[in-house]
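Here the complex is missing a single protein chain, while all its other protein chains stay put.
Going in written order, the chains are labelled A, B, C, D and E, and every chain counts its residues from 1.
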Amino acid sequence: MRIMVINPNTSESMTDHLEQELNRIKRPDTALTVVGAERGPETIESAYDEAYAIPATLEWVKRANQEGYQAIVIACFSDPGLDAAREISTIPVIGIEEASLHFAAMLGARFTVITPRRERIPSRREHVHRRGLDYFLASVRSLDLSVAETDAEPEKTKRRVLEVARGAVEDGAEIIILGCAGMVGYAQEIEAELRIKVIDPSAVALKLAEAMVDLGLTHSKAGLYATPPQKGFK
Amino acid sequence: MRIMVINPNTSESMTDHLEQELNRIKRPDTALTVVGAERGPETIESAYDEAYAIPATLEWVKRANQEGYQAIVIACFSDPGLDAAREISTIPVIGIEEASLHFAAMLGARFTVITPRRERIPSRREHVHRRGLDYFLASVRSLDLSVAETDAEPEKTKRRVLEVARGAVEDGAEIIILGCAGMVGYAQEIEAELRIKVIDPSAVALKLAEAMVDLGLTHSKAGLYATPPQKGFK
Amino acid sequence: MRIMVINPNTSESMTDHLEQELNRIKRPDTALTVVGAERGPETIESAYDEAYAIPATLEWVKRANQEGYQAIVIACFSDPGLDAAREISTIPVIGIEEASLHFAAMLGARFTVITPRRERIPSRREHVHRRGLDYFLASVRSLDLSVAETDAEPEKTKRRVLEVARGAVEDGAEIIILGCAGMVGYAQEIEAELRIKVIDPSAVALKLAEAMVDLGLTHSKAGLYATPPQKGFK
Amino acid sequence: MRIMVINPNTSESMTDHLEQELNRIKRPDTALTVVGAERGPETIESAYDEAYAIPATLEWVKRANQEGYQAIVIACFSDPGLDAAREISTIPVIGIEEASLHFAAMLGARFTVITPRRERIPSRREHVHRRGLDYFLASVRSLDLSVAETDAEPEKTKRRVLEVARGAVEDGAEIIILGCAGMVGYAQEIEAELRIKVIDPSAVALKLAEAMVDLGLTHSKAGLYATPPQKGFK
Amino acid sequence: MRIMVINPNTSESMTDHLEQELNRIKRPDTALTVVGAERGPETIESAYDEAYAIPATLEWVKRANQEGYQAIVIACFSDPGLDAAREISTIPVIGIEEASLHFAAMLGARFTVITPRRERIPSRREHVHRRGLDYFLASVRSLDLSVAETDAEPEKTKRRVLEVARGAVEDGAEIIILGCAGMVGYAQEIEAELRIKVIDPSAVALKLAEAMVDLGLTHSKAGLYATPPQKGFK
Partner (left out) sequence: MRIMVINPNTSESMTDHLEQELNRIKRPDTALTVVGAERGPETIESAYDEAYAIPATLEWVKRANQEGYQAIVIACFSDPGLDAAREISTIPVIGIEEASLHFAAMLGARFTVITPRRERIPSRREHVHRRGLDYFLASVRSLDLSVAETDAEPEKTKRRVLEVARGAVEDGAEIIILGCAGMVGYAQEIEAELRIKVIDPSAVALKLAEAMVDLGLTHSKAGLYATPPQKGFK
């Protein structure tokens, strides 16, 4: 099957990183195309950044539909453009945050989301609320690093992730969601040290995409994700 | 005081209509500037439309901040770009949906939101949920008209609004929110006939903006609406 | 416009204080009448105190309706008698707690309510729950001072408010609501020091009252606030 | 044990009716004193009525505490004055609405509350919300009769109660709460005809009071029901 | 009246302990039969233990119905088999956890549940959620002792209960529920020292059972607790 993975930001190193990681875990019969936004912010750390990342993301969504892909993964933890993408898509579109939250809720009583910047704690909490999963949320904790730092300084990031994960356990978390691509690859170490489960959102989303294609299942077009009416654009 | 009202779509007739209505109810000491998006969709009826309306809306938000305005109203019922606007704004930004929902919750036990298209019922319900106001929601009901039709066919729209409002009363609504600019101006007739209260979102938002300016109050920059970090854009 | 502000307790110094503060921020075209309850407790710190403050408050509500006022503000943070007042009133009645909670929910992700006495924390939390705004509540924190002390010892109160506000920030609050008239006037200092927003409930309520009058909007009489049926009273 | 049952309204026929019904079901070792408010409204059908019923109710609460009673039942379905009564009481105070809601939640998946007047539906719903029991609420339905009519016209009331109960079953109710003293005594007929359970609030409250006395259990004075601080009253 | 109390585990010392405690507080006209499961685990500390305790519990439920008992109490804090028991029973079946949670919610603003083992905190929280009572939950805290230890080492357990109860007060608890039979008998000491209320679940459940019998009230058979259809069993 053919799956397009869209990195909604314009950082090529992140797109490369994603491609490497996901190619390691895809099924042999899955052909991945990992693409990055062609316009917009280098990293996405605010609603403002999202506003400029979404149109470029949607261009890729259109192409994936036109070019015969069978599923799309939007690979930024805030799921920018997910609703709009589903509206214009007839193939399943998976958001890595949405997928992670639902998987986490099936793996234990409570999860903690780790996010790079402190200022993004409220928006992470809000997305959990939107999904109705407040009951499963132990806490949102921040690394107090920028997304760029998590990408550039792996050792520092890793130490900090471990430290924050320990706090999550005190909050009652049984599962930790690594809420940013920059934290990919630290799951095993945290699992080993803290004896809890760690979710890598991009991996979970890819596997969910494969499952959706196997099932021939996609989002309903009967309401929330209905095809937008045609109209004039300036 | 100087307030900028932004119509996030590119329909000039809607911008004109808004300007007329709001100038009738503004305070004498308020100077209104009503502007429309310069790029993007003619009407906003999907997350897809919003995605393309938001960047143009944010351009106006930046100008309002630079040019010494004291408050901004985003005048489309789904509040497109509200979060991003607040992030880049130091003056209060009022969303007409958010303002209406909170006012409605102070006026009675339950409200109904009327929206033009049936497919938008889920997103209206979701915004109420995001605001934590599910408890106050009697129902969301649709006119089953496009936004353009509500603008073009006032008589048909009015009859339909009245019909739908009657259904809302059966749902237990004590207040009705006219969830689209195209329904502006029918409030009094519904109030008279159905003996319930009707909220005109743009009017409520303008008055809230004036109150905020009087109070010297704006949104907190300590978390959800923190100023976005500077970064490269492609 | 003519607005009556009712202090539901019998402390004349509080009524005077309120009159001073609100006259400073009212619109030029607003004529304020600030009155205090003629019978009942000196301060309101329990449901028991409220029980005896409400009938005296309702007497003023009746007079405001008879004497041509256009709006009423009930200026005690627990909103004593608000429901009953609305039932017998055809002009808008604003509760300072209700108004503050809804304004706070529009200004950021989470707010903290500061209340004088520790024993009142549960009833503050309960009022937030009644409004459906639990999601926005970071915490309720107490000064551990009586209402009379907050009125009599401004310096001590101010230091204590600042100290408690710092705790609120740790709870994730982006906005602080000063949940008692005795704390009025400290907003700016806290804002300056802690870089969060502070809500002064009486001020917010007055501005909301002015906005309601401008809008010609009042509470719905269709259900929760229906006019009580006539009946015998002993 | 000695239990005082307070009818918060001034209708002597209701007090008598209550006395008769409760004496039939009290334990042999229970001595009941059933009293009615000495001032206030004849029936309680609004927050306004409650405001004037509460002070008279609290006078009886004080006497019950002074005169060695072991428990108090406030026998009006809206539980007027319950919080204030508990604040000034060291013996358990049972509200017939609160008791019914919790019992109902233990007897099946969902209950319906039947209330006399349509305008009181929102306040019944609000009390369920305050108790956190929204999940168990199938519906609130009204007889569309005044409280006085339910007292004066038993045959009409009975027919109407049955009719409304049938609607409740369609709403998914497995239990029905007869939310007004005027409906007392129809439980068995409804149970027989509709094969659901019917709760008579006064009876449930009396039995709960007896159980509380047996257990030596009363409300906590550590927070919500703390003793009010002494202060001046005008 | 005749009440059967079922200890769902096979520890005879716990059954004896329960019999002693409950005989001290039953009404003179109540005849108690306290029985223990004949097969299954010695203590119940997991869903796995419950799975093997439930069939043996249901055998006693059948006998109680056949032998003319008027009510049943299932005396293990996780209420194992409560739903199934009600399905096959026409007499009231009381779960000690369910009864405690509802009583606690009537006694103050918030309660804490104390449970022996840390790993059971999530399931205690889940049962509160199932009952819709999240709003009343201050916290769940654990003794970090096994159920067997709480039974075997009373002095250690008592010290630990007091220590944990102090933490509960810091969490805002006004009421404490002793969530395991092994903690029975420490209520008074905690109440005296911490000035909060303490609930002994078995006692509360017995008194609720007596009240239900007096009321002639039992669970509804109209839905959740409908009699199971007959069918083949292998």
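In the analysis below, contacts are C-beta pairs under 8 Å (C-beta built on N, C-alpha and C of every residue); 3 or more make two chains touch, one makes a residue touch a chain.
No experiment lies behind these values; they were computed from the predicted model shown.
Visitor: Check the options E:1, E:84, E:162 or E:194 and report the residue that touches the missing chain.
Guide: E:84
Visitor: Where the complex has a chain not shown, which of A:31, A:152 or A:222 is the residue touching it?
Guide: Checking each option in A:31, A:152 or A:222, the one touching the absent chain turns out to be A:222.
Visitor: I'm checking contacts with the chain that's been left out. Which of B:17, B:125 or B:219 qualifies?
Guide: Considering the complete complex, B:125 is the one touching the chain left out.
Visitor: For the chain that got dropped from the picture, name the residues of subunit E it touches.
Guide: Residues 10, 37-43, 45-52, 54-55, 58, 81, 83-84, 87-88, 117-119, 121-123, 126, 129-130, 146, 148, 223-224, 226, 228-229, 231-234 of subunit E touch the chain that is not shown.
Visitor: In the complete complex, the non-displayed chain touches which residues of subunit D?
Guide: Residue positions of subunit D that touch the missing chain: 108-110, 135, 172, 174.
Visitor: Please give every residue of subunit B in contact with the chain that is not shown.
Guide: 121-123, 125-126, 129, 134
As a convention for this text, only the chains that are shown with their structure count from here on.
Visitor: Hop across touching chains from subunit A and tell me the fewest hops that reach subunit C.
Guide: Contact-graph shortest path, subunit A to subunit C, evaluates to 1.
Visitor: Whole-Å distance, subunit A centre to subunit D centre, using C-alpha means?
Guide: Between these chains, centre-to-centre, one finds 52 Å.
Visitor: What are the residues of subunit C that contact at least two other chains?
Guide: As it turns out, subunit C has residues touching two or more other chains at 108-110, 121-123, 126, 129, 132, 134-135, 172, 174, 223-224.
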